[in-house]
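To start, the structure itself, in structure tokens.
Of the protein chains in this complex, one is absent; all others appear in place.
Presenting chain A:
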Amino acid sequence: MADSRGPRLLMDLNNAFKRDPLIDEYDILPVVEPKHNRSPFILENHKLGVEAWAVKVLLKYSANRLIGWRSRSPTEKFIDPQDICNLSRAVLLFNPDNYTAWNIRKELIDSGALTLSDDLAFGALVLSKHPKSPETFIHRRWLFQQLLDHCLSSSSGSNSSCSAPAASNEEVLVNMEGIDVDVGAHPEVGIRLNGAFALESSRLLKSQTICELQVCTQAAEKYPCNYHAWSHRIWIIKHCLNCSLQVLVSELETTRSWTSNHVSDHSGFHFRQFLLRELHNKRSRLQSSSSKDFTSLLQAEMDFIIDLIYSYPNHEAMWYHRRFIFHELLKLDPTQKRTMQQMNTTNIEPAFNIHYNEPLGTQLISQEICNVESSKKSTSNELDQLLAKNYVRWLQSL
């Protein structure tokens, strides 16, 4: 027998969103049984609370109706698009990995019953409670792909809209200190488009991209080692920001403090590795457009991670990041290695002299081993010693 409260709960939820379109956070309240004859939805200050008993009833009702409509069952053939939207919203708030519901929303967007920005806002709301929902991120990538396609098609084939930030970098000297990801700072520069509509699309894309980076950060904050959030961030940078130099550099800066606050978050470091890899590919442009070069960037990173390792012992994630950085250092040109060597002379113990006729790689390795060994002596922590030992073993295998 169907629970008659289903329709009423759905109506209450819809009314809550109607009363306050700016709801930005929601959660489930631990009320197991309704003790009072009162609506389980509590709305205050743009936050929505839902009593726990209502979730099951609402979810069951909405999911059944939605699936019934989808499979064209006789009772559910005619549902208004707005109602479908509300049903899918009810389902996804509490079961965000239901990709059928997300796909239904894709269809609604295609038919015009739902706007892209509304759906992006809704997805951000879902992520506030379910920061690690893979289907939510997958859906968002589809939405951004739609935005991109829109931009490209309305700019009559030219790629200028999306590569605008990269284009503008050639003209502007990049200031490395405290760069904000303000891609929106150059909305008009570099966009050689015709028509206000094209400008509108690209403005929308830009503003949504900025919001998206914030969404990723918040999701990463809410759930440790949030692989989905970070890989989504990578996707955004690759596809919406075109891996522009300005963005890469500013991201490096902004995530620096984040990773030092989350030293065990491997996904955060992995993201920095992606940035460094991309910068490696673009190092000639980096050289020409700014005063710093890639090698110094890497060295700075190495110093940063060493500092972190000694400040916060026992975190394996940082050692793995160190491995990556060291590997990158090894890969660099011999000419650059020589410069770095000269920079390192002050660190060298007298027992390890530089032999210029040896291959430079092994010098670096032995250098590194030496550094680690010396610092190992200064820590008494067992786990830390173990991590250091593993690192040295890896170095020796190179």
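In the analysis below, contacts are C-beta pairs under 8 Å (C-beta built on N, C-alpha and C of every residue); 3 or more make two chains touch, one makes a residue touch a chain; residues count from 1.
As a convention for this text, contacts and distances are computed from a predicted model.
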**Fill in**
Of "Putative ribonuclease P", "Cytochrome c oxidase subunit 5A, mitochondrial", "Integrator complex subunit 11" or "F-box/lrr-repeat protein", the UniProt protein name belonging to the chain not shown is "F-box/lrr-repeat protein"
**Asked** Any idea which of A:R5, A:K47, A:K129 or A:H239 touches the chain not displayed?
**Response** A:R5
**Asked** Out of A:S39, A:N64 or A:T217, which is the one that touches the chain we can't see?
**Response** A:S39
**Item:** Absent chain, residues of chain A that touch it
**Value:** 1, 3-5, 8, 33-40, 53, 72, 74, 77-78
